[in-house]
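Left out: one protein chain. Kept in place: all the others.
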Amino acid sequence: MVQSIARTLDEEMARDERVVVVGEDVGKRGGVFLATEKLFDKYGPDRVIDSPLSEAAIIGAAVGMAAHGLRPVAEIQFSDYVYPGFDQLVSQVAKLRYRSGGQFTAPIVVRMPAGGGVKGGHHHSQSPEAHFVHTAGLKVVFPSTPSDARGLLKSAIRDDDPVVFMEPKRLYRAVKEELPDDLDALVPIGKAAVRRVGDDVVLVSYGGSMAETARAAEALAEQGVSPHVIDLRSLAPWDEETVLEAVARVGRVVLVSEAPRTASVMSEVAATITEELLDQLLAPPLRVSGFDTPYPYAQDREYLPGPARIMRAVQRVLDY
Amino acid sequence: MVQSIARTLDEEMARDERVVVVGEDVGKRGGVFLATEKLFDKYGPDRVIDSPLSEAAIIGAAVGMAAHGLRPVAEIQFSDYVYPGFDQLVSQVAKLRYRSGGQFTAPIVVRMPAGGGVKGGHHHSQSPEAHFVHTAGLKVVFPSTPSDARGLLKSAIRDDDPVVFMEPKRLYRAVKEELPDDLDALVPIGKAAVRRVGDDVVLVSYGGSMAETARAAEALAEQGVSPHVIDLRSLAPWDEETVLEAVARVGRVVLVSEAPRTASVMSEVAATITEELLDQLLAPPLRVSGFDTPYPYAQDREYLPGPARIMRAVQRVLDY
Amino acid sequence: MILESQRFQPFTAEPIAVISESGEWIAPFELDLGPDQLRRMYQDMLVGRAVDERLGRLQRQGKVSFVAPSGGHEGAQVGIAHALRAGHDWLFPYYRDVALPLAMGLPLVEFVAQAMGSAADPSRARQMPYHVSSKALNLFSAASPIASHIPPAAGCAISMKLRGTDQVTVCTFGDGATSEGDWHAGVNFAGAQGAPIVFACQNNRYAISVGFEKQTGADSIYTKAHAYGMPGYFVDGMDVLASYYVMCEAVQRARDGFGPALVELLVYRYGGHSSADDDSRYRPRAEVEAWRKRDPIARLRRFLTRKGLWDDEAQKEADARIAAEFDEAVAQAQAAGDVPVEAMFEDVFADVPERLARQRAELLG
Partner (left out) sequence: MILESQRFQPFTAEPIAVISESGEWIAPFELDLGPDQLRRMYQDMLVGRAVDERLGRLQRQGKVSFVAPSGGHEGAQVGIAHALRAGHDWLFPYYRDVALPLAMGLPLVEFVAQAMGSAADPSRARQMPYHVSSKALNLFSAASPIASHIPPAAGCAISMKLRGTDQVTVCTFGDGATSEGDWHAGVNFAGAQGAPIVFACQNNRYAISVGFEKQTGADSIYTKAHAYGMPGYFVDGMDVLASYYVMCEAVQRARDGFGPALVELLVYRYGGHSSADDDSRYRPRAEVEAWRKRDPIARLRRFLTRKGLWDDEAQKEADARIAAEFDEAVAQAQAAGDVPVEAMFEDVFADVPERLARQRAELLG
């Protein structure tokens, strides 16, 4: 996935000279995960800007660049480090269009590797998407495949509104995938992808947890259970239509995300499902999630919702 | 309510010399809402500390003071201005005990007036509680009456863990209430209050929205509908037992909060209710909330969930 | 890297002034401003002062929810305004900027309409009073969170540099703002990039009630420029001409590619922090009175009178004209009426997403 992101940034910078990259170590270093590799050599320090060590400076400066006419792609080295720039995101990025009555806008992309499974402890593993989704004025995407990453990053860069672009770091080098040659192969923001069609239970997930969800689906299929798997891809706006249609048909749903459970994205999905589909539910929507603790170090694996926990939840909704 | 807070701070500072107050304008000015009035004259600049204009400095310094043995009560002038200090709250306050294996703790209270209805525009009206509730390691309370404010503030100051203490600014001068003389009249963190017993519909709310919820309950009663009204008071932990018991009995519930709807505290309450009580639900739990927009200025009143919107939702669950 | 040719040195112990309290020219160089511009500067200050008076009245009448007095800041603000190329350069203002945007050309009706939350506000009544915004004037939308506009201002200037426009960004704020982390982050990034920006601090030595000595251990703001490798200028902000000349020099320096500067303009806030404040709780009256004697408007008037460029006659005319302009602006703002309720759901995004459309329907049926 990370090569796909570097390639996409290259393609978009070549397409539109207003696109610039700004962040810590994005220059010669090519980013600590190499998501901006080779861009510095190709586009130079004016378009690939190594920032000082300040997320407020990165996100805030991107707002000013965008107001002045650029299309900045800001990199936050780890999503855990977005917090020093959180005021810029909430008070400037998310509200600029609104407070100026549409006079000024902030068409920026804020990229950040997120999620656990890399033995990074709580400051290299968090999944802060709920904070962004709760903030009106931000679009939020969280792809799980290289081609979705490319298609959504293109859509995000070309979008006239700010987009928080989250990347599942433990999948950075997981999957190889042929990418289409089409330079305009966009994936629309707000549309989910059905990864597998089935009739017994709907599994909804996104980002890093898609890997475990897919494995769980495999195992269920082998046991003769037919899972319907949805990858949200976009979290704000999220594809209510696709999810509700599937749950209405199947009547059972398990929501999988590694983020802490309380007041999470999946809390919203669960609440929306019951608001809309109470009578079609054959079992309560169950959430399999990260726990309401800081992300641990020693229990890096146990914290994540793995296939076993997912399947236990599926069993519960099937037995309900 | 604001007098109750000032009085409580005075009582606790008199009780325990480790208690200090720190924030912007908390000194001679007594706070912009006078929540720290007279404390400076009584306790002096060493215990009532006017900070520089930095929420990161206020919250972060409180952590260091607490680690060194004090019991700081930090004031954030408006909850909208907590964001520059958000990294301190998430990375230091919420995680200190965990990351040090319990060696260091941050028993601080972070007070902040929150909510709308004061023609303050989006930077003097927000309800950011979902951000705090989603952050493992923080306790969060949001009283709606002067005596709850006093009892919960005492509990918060005496608690060995950090507590975010939210105050409904539009109720600061709304209700007068006789406060008990007992200096140890604590209200336990995590316990809701039943404001009204009824059989037809459960109304769950907290903070500023309790006012509109109470008015709606009055009006419903006049129409012969019997509402059961719960004031959560604490949002983390929240009183699942009291809420679930009531909903299990009544079967219908409306959740009222002025915070933006998506991935909010009430999303969590709704999700939990269906997880636990699907079969006892006679209608879907409905949320009456603020909208997913930045808090507006001109439409200050329309944004808030008023009695009319609450009653419409009640009608929907009754007719369901 | 200061040019020889420049008139002012950074880091002076005393604030730079070019006219004395009694109105004499005391600078080592020749005045090079014509009578018209001098009179315009004077009257721009009068308009700023009039806003305090007129909007204060509207506030007491309940027609404006809130005011932020700027009396005492007019000299600094008008000096800054005249140093900018309006419509070409960018300004990132803060809520106490009143005479500044107006002197840059913001129509009075827009200021008044914004304050009254009327439909004539180009930002659609989305913010509290005193939060101006004008795309036409490159006047960035003011935001309430103190110092949150500093990193965006730095970014705007970095964009100017890397695109090679000959524009300059000017960013204003108060003394309290310099304590925020975002202030540091933004100023430092601009410094590291050598971006064309001038940071102009209107230091009235109070952040609401918090006095300067509690705000920082430094005894001035301009010395903070050392931290960013940029020159720091110390100016008597009650001297509109000193404010103008120093700002011109800092702006020119930036335009010529010599990078950012920090300018501290020493001013005083005659009124309370806002209509919600009672400054008698923390400020001795004697202090306020002492500063009133240093009024920037009276000072320039003495200078103009000495030069025969102003008299009571001119004053009467100006006052009358300004009063009329206000009556007109208030009338227009009121005539425009209120913004519709459904506007609440617009401009969150370029288009109203489905979810919001449903919420709109929930409210409006």
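Letters A, B and C name the chains as they come in the text, with residue numbers starting at 1 for each one.
Everything below uses one rule, namely that a contact is a pair of C-beta atoms (placed from the backbone, for glycine too) under 8 Å apart; a residue touches a chain by one contact, two chains touch by 3 or more.
Keep in mind that what you see is a predicted model, and the values were worked out from it rather than measured.
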item	value
Selected from B:R29, B:R99 or B:R309 as touching the chain missing from the view	B:R99
Among C:L33, C:A218 or C:A290, residue touching the chain not depicted	C:A218
Chain not shown: contacting residue from B:S51, B:S79, B:T213 or B:S267	B:S51
Given B:I5, B:V21, B:A35 or B:M65, the one touching the chain that is not displayed	B:M65
Hidden partner interface residues of chain B, rising order	20, 46-47, 49, 51-52, 54, 56-57, 59-70, 72, 84, 87-88, 91-92, 95-105, 136-137, 139, 160-161, 190, 237, 240
Footprint left on chain C by the chain that the document does not show	179-185, 188-192, 194, 213-219, 223-224, 226-230, 259-260
Residues from chain A at the interface with the omitted partner, ascending	24-25, 27-30, 32, 50-54, 56-57, 80-81, 83-84, 119-124, 261-262, 291-294, 296-299, 302-303, 309
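As a convention for this text, only the chains that are shown with their structure count from here on.
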item	value
Arrangement of touching chains [line / ring / star / complete / other]	complete
Chain located farthest away, centre of chain A as origin (C-alpha)	C
Centroid spacing, where centroids are CA-atom means, of chain B and chain C in whole angstrom	36
Gap in Å, rounded to a whole number, between the CA centres of chain B and chain A	30
Where chain A touches two or more other chains, by residue	84, 87, 91, 95, 98-99, 136-137
Touching two or more other chains - residue numbers and ranges from chain C	124-127, 131, 143, 145, 148, 181-182, 348, 355
